[in-house]
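In this view, the complex is presented without one of its protein chains, the others remaining in place.
This part shows chain A:
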Amino acid sequence: FYLTPPQVNSILKANEYSFKVPEFDGKNVSSVLGFDSNQLPANAPIEDRRSAATCLQTRGMLLGVFDGHAGCACAQAVSERLFYYIAVSLLPHETLLEIENAVESGRALLPILQWHKHPNDYFSKEASKLYFNSLRTYWQELIDLNSGETTDVKEALINAFKRLDNDISLEAQVGDPNSFLNYLVLRVAFSGATACVAHVDGVDLHIANTGDSRAMLGVQEEDGSWSAVNLSYDHNAQNEHEVERVKMEHPKSEEKSLVKQDRLLGLLMPFRAFGDVKFKWSIELQKRVVESGPDQLNDNEYTKFIPPNYHTPPYLTAEPEVIHHKLRPQDKFLVLATDGLWETMHRQDVARIVGEYLTGVHHQQPIAVGGYKVTLGQMHGLLTERRARISSVFEDQNAATHLIRHAVGNNEFGTVDHERLSKMLSLPEELARMYRDDITIIVVQFNSHVIGACQSEE
């Protein structure tokens, strides 16, 4: 079984999406030129989600990737809801009041977000009322709390993350009279999702990360070469600080059982996540909810299963780690991607591949024969391989697609090998997850001119 290049392309491009920030008067005032995003499923259905939106009542743009586990329900809910929580957290008091008054008097609501969605990125219609009510409760509390201070982005991000996770938990505990919704909120709470979200406003870039997705900045050095700067820390067993944090939060007696086989309680890879109430609720609460819940939940072995050595919950938090970065003209792009990408590619390669793709320039070292003994055949092999590397760039109109092509199809030379790509993409559903994970990528391209101008103003 063999896929032709057009077949490969149709698979790779099925979910690609691009957005260009519109230019006004021929001048682009946003520090973001636009973004490319794409995802390639390994699970069926895919458990990754992505979101992108422009804040309409404040400045800035939000982009995020969400990696679900134990199903896609939590990732789906977070991808729909998180940006609203962030946007609301950033709104000034007057705007919140205005919105609340509009809702109160049944007037049209100010739009808060402008979404940039691929047709496959869906929102749940059934839950929208429920989600809206939770959100409204949140902004009403914010109005009551009115601190009078201007909103700090970092704080807003942290609050939004925590609040949404809290709402997910509460909704599951309260339940819903509608049986479909009731089951939905439970599935959301019992599944989990990591989130890596970027907020870009002028030269201010904030990354809020919960879990093991990753944000990476592509920087072009003076000599034209590309380097990668991490803008997030993975929350997993490889991160010493994270292991340390978890251990600090629980009694010494649990030290041995907290992290086993590089997993939280021997079960969970990410050390921070939305949902996953099995790692957050007390045993009693879990049992009560499951027993009173619908039959489907009761029949599910996973939900009924209590993690071993479960003594002092919660073991898991959705609180993000936020990194603030001032964009510089040499910061050309940002890659947000779920761990499916980072497992297969080193960030330095990601920076180079995207950088070369975006600039259309290929900083391959020119070949010089010099004093070496090279035969025509060797040279020919080397040159065809280099050419293949370049030509693969021009197949893609989307940087994220281009990156996926490399992630899946790269051979030992760092070149896309069509045969390998074809094999990887034609794996049957049940095998695919063994060879690769879901991959979701957003590549945000920055406008160096605008950034340079902002910088000089400051």
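Throughout what follows, a residue touches a chain if its C-beta (ideal position, glycine included) is under 8 Å from a C-beta of that chain, and two chains touch if they have at least 3 such contacts; residues count from 1.
In the analysis below, contacts and distances are computed from a predicted model.
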UniProt protein name of the chain not shown, from "Glycosylphosphatidylinositol anchor biosynthesis", "Calcineurin B homologous protein 3", "serine--tRNA ligase" or "Pyruvate dehydrogenase phosphatase regulatory subunit, mitochondrial": "Pyruvate dehydrogenase phosphatase regulatory subunit, mitochondrial"
From A:Leu145, A:Met248 or A:Leu376, residue that would touch the chain that is not displayed: A:Leu376
Option touching the unshown chain, where A:Lys20, A:Lys287, A:Lys326 or A:Arg387 are the choices: A:Arg387
Among A:Ala44, A:Ile283, A:Ile306 or A:Ile367, residue touching the chain not depicted: A:Ile367
On chain A, residues whose C-beta touches the chain left out of the figure: 364, 366-369, 373-377, 379-380, 383-384, 386-387
